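First, the structure itself, so that you have it in front of you.
All protein chains but one are shown at their positions in the complex.
To keep things simple, chains are lettered A and B as they appear, and every chain counts its residues starting from 1.
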Amino acid sequence: MQQLAVISGKGGTGKTSVVACFAALAGEKVLVDCDVDAADLHLVLSPTILETHEFRSGHVARIREEDCRFCGECMESCRFDAIGPVGDGFCYQVDPIACEGCRVCVEFCPAQAIDFEERTCGEWFISETSHGPMVHARLGIAAENSGKLVTTIRQAGHEIAENQGRSLLLIDGPPGIGCPVIASITGTDFVLVVAEPTLSSLHDFDRVISLTAHFRIPTAVCVNKWDLNPEITRRIEQAARSRNVSIAGRVRYDPAVTQAQVKRLSTVEYGGQAADDIRKVWERIRARTTGLVQIDSH
Amino acid sequence: MKIIVTSLGPSLDSPMDVRFGRAARFILFDDESQGFQIIENTQNLNAAQGAGLQAAEIVSRAGAECVLTGHCGPKAFKALTAAGIRIYTGVDGTVAEAIDRLRAGQLKQAESADSQGHAF
Partner (left out) sequence: MKIAIASGKGGTGKTTLAVNLALVVPEAVALLDCDVEEPNCHIFLAPTVDRSEAIGVMVPVVDPDRCLACGSCSHFCQYHAIAGLDTGPLIFPELCHSCGGCVRVCPTGAMSETTREIGLVEEGWAGPVRVIQGRLRITEASSPPLIRAVKKRAPADGMTLIDCPPGTSCPVIAALRGVDFAILVTEPTPFGLHDLRLAVGTVRTLNIAFGVVVNRAQAGNRSIHEYCEAERIPILLEVPDSRQVAEAYSKGLSVLDALPGLRGDLDRLYREIKIRVGPETGSEPRECPAPRQKRSPDQPAGRDSQSQS
């Protein structure tokens, strides 16, 4: 099985729209929306949810008011500024949003008045779409640890693909270069970076390809809305060549992309010039990835 | 010498588990007494994170000198190496076959992790 991740560095470059097109174009695949912070792929693919799983990760401390002796040891111990006194009473309270679940306060409370509860961080889903199975998630608001959720849903997608004999895992990755992105791309066979011709995107592109180089993953770039600034498009492509990143093509600026989104269709199903461009990008990626040695990572 | 083999089943005839951190169980084989012991890995099997490291802890505390498995990620590799444990990856067949091949000197020691970590 091959794993293909689509990432962007900077957000809003059109990554999800491109993934939705690939979903329509690819054969036997499983889709995984790893952009769990701002999951959008389901808005285009309208999935029917088959299974819902609770996502629990880490712990959160909770002080039992009746047992608290107000000594302040917990507040002093907490490195995350998560504990403070409440109201005018003689009790401390943990702010669950700031708490990182380290257990220090629980261990060192002289009154043993602090519970350590498992934290529910969100939900993840196995769904069916008109383009095949999809695994996606909803992270609770202000919840942390999206890297672990990404790992969880990638594993679920991997299992479905193996059980159903599907040859491709198509991953919609999150923006940035941090924990969720690393969790989305480690162990993949190929990464496509969707850039746009802006100075911000050029800057972020450089950082994101440093990351894929670090993990030694073959990488390609496609510049979306390239005609908005042909000069920066050339600079992105130059940067790509100098760093051994291949060029998967260009996609032109086309209002049809937004119109397709409003109609909840992928761009290639809606049609237009950008749709033709994306189709070519997909063909190039297929040509590139079928040449790769199949790496079966357990 | 004590040898750890990742195994799907509870006997020497069982097929090996290719995974290290998420192996179903470990078989701790003692070369001198020819006896073996089963160490279940249930906790790590379901861990979302840190399975490789915790498996390395188990191996280290069991007093094993070498590990025979299929794939080993970078963190587990680093931990096992730090504990002075030799790692043989890419090994398959049954547990007994793997041990025989080690004795016959047919296995080559791994020099680096052969799979990328999933959990970060």
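Everything that follows uses one rule, which is that contacts are C-beta pairs under 8 Å (C-beta built on N, C-alpha and C of every residue); 3 or more make two chains touch, one makes a residue touch a chain.
Since this is a predicted model, take the numbers as computed values, not measurements.
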- Note on the structure: Among listed residues A:Asp33, A:Asp172, A:Asp189 or A:Asp204, the absent chain is touched only by A:Asp204
- Full-complex touch with the removed chain, picking from A:Ser127, A:Asn229, A:Thr267 or A:Thr289, is A:Asn229
- By the contact definition given up top, give the residues of subunit A that touch the hidden chain. 8-13, 16, 37-38, 40, 43, 58-59, 72, 75-77, 79-81, 84-85, 88, 97-98, 100-104, 107-108, 139, 141-147, 174-179, 182, 196-200, 203-204, 207, 210-211, 214, 225, 228-229, 232, 253, 258, 261-262, 264
- Absent chain, residues of subunit B that touch it: 49-50, 53-54, 56-57, 60-61, 63, 75, 78-79, 82-84, 120
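Heads up, the rule we're going with is that only the chains that are shown with their structure count from here on.
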- Query: When the C-alpha atoms of subunit A and subunit B are each averaged to a single point, how far apart are the two points in Å?
  - Reply: 32
